[in-house]
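I have a structure here, written as structure tokens, and I will follow up with some questions on it.
What you see is the complex with one protein chain gone and the rest in place.
Coming up: chain A.
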């Protein structure tokens, strides 16, 4: 079991690099030789993440939807929040943070955020970008690693885990979501934004966006790996996470803005909460048994009921 998941971690890492960042294959990631070509590519990449008019523009404008969504759902769990830093005191994990596009707004809202990404260059960009802001520098920490690598040391430490535009790039979604659950505190929130697996998402998300209009770089997505909300929900439920909300999002390529939508057949966001009863998820029977025992115990302590039972 252990050996199998270890192997899967490696394949997951390799596949992530290939599917999400096709240009990574073009140069060596060795850290012993630094040549000017590599530096040039690094500079070009850095500019791409934080250029709001560049290739990552749609991700920048998606913040207008996903940040308020995350903020508002987390605020429901905080009784008195401080004005100016409403998420102060929360620990958040941003899985697949890329250049830190979502990590920084969460940090500005007061949360302590750890951003992880398996690609070294992304973390370097993110690190560099946040270093200019002294407030963010203290609140955000970046690490080059995969989620599986930190599951052990960070079990049950996060109030929220955010996996935005990640699950459609993962090989083994069950393991990934299981790890997300393991690092969450009981009662913690998981936020996922991803793309639905429908004919419409093939037509618009792959054919139109990648091949025709060039909104998304070619080869970024593979339709087979898209996840429908129903599949996602069933995997989450089997891991002890209960889905609270699923809302669709629609991108308007002409205005460059995202909009909320009733229709989840393209992009959608899901919010799930880890149950507070922290037992092995397959022991539903066990839980039921315990509850019935508890009921009987309380019934016995009540003299009136005891009388009834006797009769």
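Everything that follows uses one rule, which is that a residue touches a chain if its C-beta (ideal position, glycine included) is under 8 Å from a C-beta of that chain, and two chains touch if they have at least 3 such contacts; residues count from 1.
Note that contacts and distances are computed from a predicted model.
A.B. asks: Which name from "Septin", "Ubiquinone biosynthesis monooxygenase COQ6, mitochondrial", "Proteasome subunit beta" or "Trafficking protein particle complex subunit" does UniProt give the chain that's left off?
C.D. replies: Listed in its UniProt record, the absent chain's protein name reads "Ubiquinone biosynthesis monooxygenase COQ6, mitochondrial".
A.B. asks: Touching residues of chain A against the unshown chain: what are they?
C.D. replies: 42-43, 46-47, 49-54, 57, 60-61, 63-64, 67-68, 71, 82-86, 104-110, 128-129, 132-135, 212-215, 253-254, 256
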